[in-house]
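Please read through the structure below; I'll follow up with questions.
The complex appears here minus one protein chain, its other protein chains still in place.
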Amino acid sequence: MARMKFLCDAERCIECNGCVTACKNENEVPWGVNRRRVVTINDGVVGAEKSISVACMHCSDAPCMAVCPVDCFYKTADGVVLHDKDLCIGCGYCFYACPFGAPQFPQAGAFGLRGKMDKCTFCAGGPEADRTDAEFKKYGRNRLAEGKLPACAEMCSTKALLGGDGDVIADIYRERVLRRGKGSEVWGWGTAYGPGKAGAQPPAGGKS
Amino acid sequence: MLLTRKSSGQAVPQARLARGLAGVLAKTMDRRAFLKRSGVTLGAGAAAAQLPFAMIGEAQAQAAGAGKVEVKRTVCTHCSVGCAIDAVVENGVWVRQEPVFDSPLNLGAHCAKGASVREHGITHDSHRLKSPMKLEGGKWVKVTWDQAYEDISKRLLAIKKESGPDALMIIGSSKHNNEQSYLLCKWARLWGTNNTDHQARICHSTTVAGIANTWGYGAMTNSYNDEQNSKCLLFFGSNAAEAHPVSMLHTLHAKENGCKVIVADPRYTRTAAKADKYVRVRSGSDVAFLFGLLHHVFKNGWEDKKYIHDRVYGMDKVKEEVMAKYTPAAVQEVTGVPEQEMYETAKMLAENRPGFIIWAMGQTQHTNGNAIVRASAVLMLALGNVGRPGGGANIYRGHDNVQGATDIGPNPDSLPGYYGIAPGSFAHWAKVWNIDLDWLKKQYASEAMMTKPGITVSRWYDAIVEKNENIDQDPNLRAVLFWGHAPNSQSRGLDMLEAMKKLELMVVIDPYPSATAAMMAMAKKEGCYLLPAATQFECAGSVTASNRSIQWREKVIEPLFEARNDHMIMYQLAQKLGFADQLVGKRDGKQNIELVKGKGGMDEPSMESTLREVNRGVWTIGYTGQSPERLKAHMRNMHVFDVKTLRAKGGKDKETGYDLTGDYFGLPWPCFGTAEIKHPGSPNLYDTSRHVMDGGGNFRANFGVEKDGVNLLAEDGSHSKGAEITTGYPEFDHVLVKKLGWWDDLTEAEKAAAEGKNWKTDLSGGIQRVVMKHGCHPFGNAKARAVVWNFPDGIPLHREPLYSPKPELVAKWPTHADQKVRWRLPVLFKSVQDKAVADKAHEKFPLILTSGRLVEFEGGGEETRSNPWLAELMQDNFVELNPKTAADRGIRHGEFVWVSTPSGAKIKVKALVTERVGADHVFIPFHFSGWWQGQDMLGYYPEGAAPIVRGEAVNTATTYGYDIVTMMQETKTTLCQVAKA
Partner (left out) sequence: MRRAALGAAILAAFFLSGCGEAPQVTVYKQGKYQGKPDTQPWSNAPLAYGDATWNKGDRASWETQINKRAMGQNEDNRIYRQ
């Protein structure tokens, strides 16, 4: 059964902000609200710079859900953490609970259509009827309901950012890690599968 | 690249991210940092804050019925990677954009720019130029198209009458599609001048001239994709991760398969962060670095001797010079790189073959750019890397169609297809264009001016103010058409503004008013018109990616507001100026280019028939086989093309039944012969491992058959696969074809057309067809030239930048002598360099100033800085300062500073303190405009059309300096001082 997850490959991410812009475009997120950000550590430090793209991680045991005083969050059957803006009171508690700083609040005074908390929906809209104007205006696009995956992951310039069923993207990532023999340590897979070999051959059916 | 980015300021011990992801995040990205990053600083975007949420929801899309929703396949307009995009259009409104996973070039991927292109279709709060405007009493006032055409044509015709056609310069665009570039090239000639140019001048002109003179064609030898077949990539002068982000998909994939990635650059770029090896080099020391590597190659006998013997001329002379002048000590003195590091880099290149050298503006934009690129070519030739899969010179072009515009667009020294402006070329093109050659000659001031290369875009403003007796044409420039070009991409902004004050007529034709408009309003009270052009999403046409693949864009939406397509504007202006019939080749009851109904039912040239005219004329570089039908079939069937080879394994186009088997994606030029003979295109140039009808080839015979008694043709046995002539051979003409006894392979019709012609001028394509049937290359089979004897420095030579930080090196490696006239203008070298030394510029301005790209913006940046999704990501221009540089000056991260240069300019930017640059360099990105030495130019833009983000243009402050061969400007190495604001 599909359980939606993101995975960002720090060996690949080049901080191009393609994912960030894809999200802006697909969901028409207003200026100042960022459902996704790219974080660079050791910026400009030789041998140590790494970038990674972060949004709501759609946690299995989501702290935001736990702390929300009005219980506006819910988790869908495919593992996406969504919230109901009609219930949200914009208190910001979830923002403090979230380890990734995912919840976003439009700047003061702009309690317009999306004046309450806004965050990544895994491109799955919200409680409003799917693929309607009302849903789009409040929560953005519902790509899952179109049989598609998050815009950010689908458009990533180096395919660093993967988004979809956790099992499937883990497979994609595993194939890559085995080939290059690097990156598995991030996920503890070095222990699970043994270190990969650099330049290992692609799987059967491959050609040069 | 946000200023709020965190930097630890010190290297962490482990190079790799070996901790759990969550741990890293928890540690380095506290919430406050995230909050700061989320753009609460609204600064620039007060208007953008009220952006709309919704266009038209899916509910309506479905209610409106499936018939109204169309998916149009187009191509990103922001760089030369050529990423395909599916645009979803509902009732004529562009509502969505979807990735095209099938594209073999980008596999659905996009950088920030490509992921944001739909913004072009949003009309709410658009920052585009919405109607024609005119500068009147210092204010922008709206005028009708008819009025604007009337005024402009009157002024132009009056200027022509008084001063001749050379008083006008037409600055075209690398963002025009192929057909429009081609039409504009023709347009300038029909007006009667060679004063026409476009971005390639300030982008890769040195590459084109240097590389074409080395081995034949001045283009990327292979493709981004082919890097997957490579063992070593040396990025020298390219920051691909920011400038060509999606190319990194191929680069990183190659790296993961064991290919070594080396980045040599003054900055530790994003690309460097992904490299196996990083070498910090002093900006402007490029030839010394490349020949320093070559020194180790020769010293250790790593050169490919057989390859050099068979396919390279002059390597022995280069070797002598390299061994004598570029010793490790000399190289360290010039570049700052120690011997051991040079040795290791050379060894990595030698041990991992085939490999690429990859460059962009980092090599080209120097006063000795032509020598730098040739040194790169020589290094690859010595290693035997060129002309094979997985190896060569991957020259990354900039704009989406800068390759195409260079090939067939408005150039001051050539007609479409690099036919030099010689009488024979004019005769060839007059015939193709279906115009009267004598009429064309009369359009020019004289036949002498017809064959004299025009003024270059890097120096158009000098042609306004230079003393008349010093310029090599009768009048000074009095009028300029700025047709899709930014002024802030040319150096010496202060001088440009002064020249604008004297300019009589400026016409800006652009979807965005561009900084040109604001500068003109600052300089003058009248004499400027703005015409709103459509974007490439508002018209159809073909576009040539960096790898020479040509893609066809479908029109996504109708031109918004009052905008019109560039080709419609060309036609309408031509009507006013009296050469509309010639533009479409209408004569003697024949018309080459059909007119179709465009916006508002008005006539415009059809892009398909324009491409067919290109197909009929551009034999030199094989733009002949790419018929619109073939290109469109490729776009519909992207999935059949292999990613590593770009070749179609099979497949038939459903719509036309066209068999795609064997074609390379986008029929990368040269695609010789007519479309009917189905040449598949050439994915890798000069590749002898393939038959010429399989896209194979060899180096071009363009420089004679021998030089001082030395054979210039390829040695025996070196030829493309299956060639019937197994020795070197010259280019083909009717005489050679007859001598070989192949003449009777031509049909009677072909014979009639080919008689007296050569492979470049035979309009039937018969010579090319027959020659290729015999496995030979129409342009001959020769050696590459390591020594380009017709250039000032036949063997590339390191020469210090005009503004060098080290006077002792200036004494050892001085620049050229001043030149009385090049490209119609005098150009200074030695006098500027000597003056800088005498003035002690290196003491007053102790830091090297270099400039470059950001991923969020493109070129001059007006278009991308008008897009809120991109603008939000980078809201201020900045200067990267090493922590030492900053500390020495009491500057803190995020503060405003003044950067001053020897040009007398001072620009105000924010300080970004980072180890990315060394303590002797500073870096400023070049995409900003809209501030002038500390002052916001908002008031000078037409209302509602100023970009959201404005900032200081680095080129306001850049200094004098041009390449001697091509007039490429120096923007990568000058001097500056930084002080707290």
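So that you can tell them apart, the chains are marked A and B in the order they are listed, and the count of residues begins at 1 in each.
We adopt the following convention: a residue touches a chain if its C-beta (ideal position, glycine included) is under 8 Å from a C-beta of that chain, and two chains touch if they have at least 3 such contacts.
Model, not experiment: these values are computed from the prediction.
Here one chain is not drawn; of A:73, A:100 or A:136, the residue touching it is A:73. Checked against the full complex, the candidates A:10, A:65, A:97 or A:134 give a single residue touching the omitted chain, namely A:65. The omitted chain makes contact with subunit A at the following residues, 1-3, 60-62, 65, 71-79, 82, 84, 87, 124, 126-127, 129-131, 142, 144-149, 153-154, 156, 159, 162-165, 168-169, 172, 175-176, 179, 202-203, 205-207. Think of the hidden chain as still there; on subunit B it touches residues 58, 62, 65-66, 69-71, 88, 98-99, 101-102, 104, 107-108, 228, 249, 253, 639, 643-644.
Basically, only the chains that are shown with their structure count from here on.
Centre-to-centre spacing of subunit A and subunit B amounts to 35 Å, using the average Cα coordinate of each chain. Residues 1, 5-12, 15-22, 24-26, 28-29, 31, 33-35, 37-40, 42, 45, 48-49, 51-60, 62, 96-99, 101, 107-116, 118-119, 229, 241-242, 245-246, 248-249, 252, 255-258, 268, 270-274, 278, 642, 644, 855-856, 868-870, 872-873, 880, 914-917 of subunit B touch subunit A in their complex.
Interface residues of subunit A, counted against subunit B in their complex, comprise 8, 10-12, 14-22, 24-26, 28, 30-34, 37, 39-52, 54, 95-96, 98-101, 104, 107, 110, 113-114, 129, 131-137, 141-142, 146, 148, 151, 154-159, 176, 179-180, 182, 185-188, 198-199, 207-208.
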